[in-house]
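Complex shown without one protein chain; remaining protein chains in place.
On to subunit A.
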Amino acid sequence: MPNVMELKEKTEMFQILNENGKVIKGQKVPDLTDEELKDLYRWMLRIRTFDGRAIKLNRQGRLGFYAPMAGQEASQIASMIALKKSDMLYPSYRDVGAAMYHGLPMENVFLNSRGQIHGMKTPDDVNAYPPQIIIAAQVLHCAGSGWAFRLKKQDDVAICFFGDGATSEGDFHEGLNFAAVNDANSIFFCQNNQYAISVPIHKQMKSETIAQKAIGYGIAGIRVDGNDALAVYQATKEAAERARKGEGPTLIEAVTYRVGPHTMAGDDPGRYRTKDEEETWTSKRDPLKRLRNYLDSKGLWSDEEEEKVQTEVLDEINETIKKVEKAPKGTVAELMDGLYKETPPMVTKQKDEYLAWKEGK
């Protein structure tokens, strides 16, 4: 009988803070200054506040497509804090928190949610692609981008975000394989929130973890507590350091939980999740509570600061939503003009015919 190969599964999870926000014995705290630590928490709080308000605005019909992020703040923000402005971000539709930290204006997020065509125009000084709708398509762009940095001998990195469901796509496999073969400066960041809409992870895959899939590509893989901001920061920082040194890509699995529904388009998690499960994640494993406890233990944060950040965000949201509601919706003519560098005569003809019809109406 031939032997069946036994691959050691990477089941251990990297954690720095325990559920009460205390440093786990033997773990080293990352070299973040007090100000950086506060910035990390401030941004997680901003995103949490933003998310709550965005859901309300959606229910009021003032926002359109929206994919809630509550519960995933540590995964999205602590990872980006470990990177530089010159690094390139490929977000999915749920990663507008990461994108806003990297510089995408809130205005763009709202415009995009409302389906106004100017929302996906990233400012020139922000290295972020528009949020990706096709699951795992951005994994390939991230592989190509990290490969470009390698070819140009730049020490920048490309990072993409995707969920657990994306790891079943062929593009996930192709992207990790291409990046591996070419030692691309890429970080593949999976936010494993345990569900792809209603499908739990055990129906997605037979492997114990997502991190262990890295073994198949011959690249570094790490499983990290995605609700532990310090652990996410440390894991991403080390992945970036490896990439910048030309040591190739890393697959990071951040184990986390989406507190809200999949999107605001009618998904009801009550149909596929138990109340107990949700309660465990919201009361015991909340990423904000955990980091807040740690900050409190160092005397770095106060209720006043907490309130100040929340008020600032809500004010910014109010101003921004009013602004985008008044912003032009765009026209089909603009859509045509923006498709090619030089608009072909056939498209110009359609545009002229359409405008003439509109004029005569």
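Definition applied: a residue touches a chain if its C-beta (ideal position, glycine included) is under 8 Å from a C-beta of that chain, and two chains touch if they have at least 3 such contacts; residues count from 1.
Here is the rule we go by: contacts and distances are computed from a predicted model.
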Would you mind picking the UniProt name of the chain not drawn here, from "NADPH-dependent glutamate synthase", "Pyruvate dehydrogenase E1 component beta subunit", "2Fe-2S iron-sulfur cluster binding domain-containing protein" or "CoA-transferase"? "Pyruvate dehydrogenase E1 component beta subunit"
Filtering A:Lys22, A:Lys56, A:Lys85 or A:Lys121 for touch with the omitted chain leaves A:Lys121
Hidden-chain contact residue, picked from the options A:Ile16, A:Leu45 or A:Ala158: A:Ala158
Consider the whole complex, including the chain that is not shown, and state which of A:Ile16, A:Leu37 or A:Ala137 touches that chain. A:Ala137
Tell me which of A:Met13, A:Ala148 or A:Leu300 is the one touching the absent chain. A:Ala148
Interface with the undisplayed chain - residues on subunit A: 88, 90, 117-118, 120-124, 129-130, 134, 137, 139-149, 151-152, 158, 170-171, 174-175, 177-178, 181, 335, 338-341, 344-347, 349
